[in-house]
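One protein chain omitted, others in place.
Labels run A and B following the written order; every chain starts at residue 1.
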Amino acid sequence: MSDAVASLPDSPDGTIRPAQSVVTERPWIRWLLIAVALTFLALFLVLPLITVFAQALAKGWGAYLAAFTEPDAQSAIRLTLTVAAIAVPFNLVFGVAAAWAIAKFEFRGKNLLVTLIDLPFSVSPVVSGLIYVLVFGSRGLFGPVLLEHDIQIIFAVPGIVLATVFVTFPFVARQLIPLMQEQGTTEEEAALTLGASGWHAFRTVTLPNIRWGLLYAVLLCNARAMGEFGAVSVVSGHIRGLTNTLPLHVEILYNEYNFVASFAVASLLAGLALVTLVIKSLLEWRYADDIAAGTRRH
Amino acid sequence: MISGKPTRTALAPIGRAAFLGLALTLGVTGGARAQSEILNVSYDPTRELYREINAVFAEEWKAKTGETITVRAAHGGSGAQARTVIDGIPADVVTLGIPSDIDAISKISKKIPADWRTKLPNEGLPYTSTVVFLVRKGNPKAVKDWADLAKPDVKVITPNPKTSAGGRWNFLAAWGYAYEKEGKDKEKANAFVGSFYKNVPVLDTGARGSTVTFAQRGLGDVLPTWENEAFLVLEEFGKDKFDIVVPPTSIYAEPPVALVDANVDKKGTRKQAEAYLQFLYSDKAQAIFAKHHYRPIKREAAKAEDLALLPEIKLFKIEDVLGSWDDIQKANFDNGGLFDQLSKAGR
């Protein structure tokens, strides 16, 4: 700003503008930007969401509800819940352990470790599925061993769980690491000096400090786990009533010309997404400071 | 639940939570296998067909043996389905769209013997089919024969022949038609198929994807497709929206079935799986094939009204023109084959 003139600006009409206006734009620019932003959000985000519900209800509530009473739909719901019930706690434990090791200690190679944990974020879902086919498929790395012992990993629940764990792997860790880093180690050190055990210090000091961030991360992790399509599609085998998750069931119904049912099941997932967003927003408004550290990343 | 010690050591590096998760879920699949359950891995358009077949077979099996059987089905592009069998999906039987896909399973994984076509009647074909055209009501582009599909102003919707059996039958049908018409000139036949694929705006991975693109999304003027699929569209979307055009000649499409020997022996389901395949040749099943607009091999078992819907077409067998399925697959659809050359040149 070396070339800035060191005198008060002259407004066109010769008066000095109120202080507020120097840090914002003229009203018409403001409203134009708001209009652009809202139109963009409406066109790209809100409209698809409305479409899901509109198409789902295109033939009335009877047809809508019928989509969920079908046995294949129910087994898809059960499978999706099962997969999330295994994958989310797994990533929760992993995320907390990883965040503890990374945030509370200084050691060499930390940046590399963080980058590696991040890796699944940028791996294509299809590749995430492919790698497990290469490891556990009949002709894969462990294929012969698994075959010998009659263990089915891919095209069965374990493969779907593994692929889901992979795609949601960084969620909890990435949320907690900056949060725990920001909180430092003094409180834990105090507790330990006063004689608390490590586990006790974690439970009574660390956990309360990170609980909202943790809940927030688990929520997102869960939404992604229940909604994963590409990776699961590669390892599922699409066996009806056995290895179809809800997103796969959406695709199947769509391919069976059963568009109403397809969008009905999709609306269930969209509803889950909405609930996730609502809770997430509530958490953000109420505990903004507790979770702020991690949000920058995703 | 998990048998044997070596397994446990193989899994040991996985964290305890993961191990518990695995054990838990293995338990689920392990438990399911104890019941009598067989898996039919099938191609894309047979969803409705096998839903009915499987239910009727289960009923019959129960009456005959007292055993409750569940026949599971998995559907997808024929090539993709063959891939899952190769990679270890526990399929008892495969019912795919084209013989070369079963050949691939046999060759790559050895789970099916090479002479699988000799194991069942009629070379493993309980039914056959052909390719017809689905056009928009009134046939605005006046599509009558294969030649019309290569005209510059006609948009054709067909699936990717690399992944879909239906796509491969369409390809071969167009090629065979041109070959015959151009006085058995391979170059001219290749050129015809090239202009045919120039008219394709969307290449879906499976026959179903193409049908949805054509019927639901409103793209394209003509959908060359499985005969059964064309009828299904009329039933699902209404006869007032589409017409079926039957070309004077078309291909003798062979969607074969086979037992996955390695899997049934491992699972101990050989008896059930063999009975299931035999059932496909029974009068009852044959009638169901005709009802779903497939061409049964025992016409006498089918209802006359179902048969009446299947038009008389002059059908040619592609093996008579191009030789073995090995050669057909290699020359046309494998990496660097005719389809690859055409799509490269078509740019």
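Note that in this section a residue touches a chain if its C-beta (ideal position, glycine included) is under 8 Å from a C-beta of that chain, and two chains touch if they have at least 3 such contacts.
We take it that contacts and distances are computed from a predicted model.
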- UniProt protein name for the omitted subunit, picking from "Sensor histidine kinase inhibitor, KipI family", "Tryptophan synthase alpha chain", "NADH-quinone oxidoreductase subunit E" or "Sulfate transport system permease protein CysT"? "Sulfate transport system permease protein CysT"
- Which shown chains does the hidden chain touch? A, B
- Task: Taking the full complex into account, find the residue in A:A101, A:L147 or A:L215 that is in contact with the omitted chain.
- Result: A:A101
- Item | In chain B, positions touching the absent partner | 13-15, 18, 77, 79-80, 82-83, 86, 104, 108, 160, 162-163, 200-205, 213, 217-219, 333-335, 340, 343-344, 346-347
- Query: Hey, which chain A residues sit against the chain that's not shown?
  - Reply: 1, 4-9, 19, 22-26, 30, 33-34, 36-38, 40-41, 43-49, 51-52, 55, 93-94, 97-98, 100-102, 104-109, 111-113, 115-127, 130-135, 139-141, 162, 165-166, 169, 185, 188-189, 192-193, 198, 201-202, 220, 223-224, 226-230, 233-234, 246-248, 250-251, 254, 262-263, 266, 269-270, 272-274, 276-278, 280-281, 285, 292, 295-298
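Rule of thumb we're sticking to: only the chains that are shown with their structure count from here on.
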- In whole angstrom, how far does the Cα centroid of chain A sit from the Cα centroid of chain B? 37
- Query: In the complex of these two chains, what residues of chain B are touching chain A?
  - Reply: 2-4, 6-7, 10, 15, 17-18, 21-22, 24-26, 28-29, 32, 39, 41, 44, 47-48, 72-76, 84, 86-90, 108-109, 206, 208-209, 211-212, 215-216, 232-233, 236-237, 266
- Query: Taking the complex as given, what residues does chain A use to touch chain B?
  - Reply: 82, 86, 89-90, 93-94, 133, 136-140, 142-143, 145-147, 149-152, 154-158, 161, 165, 237-243, 252, 254-257, 259
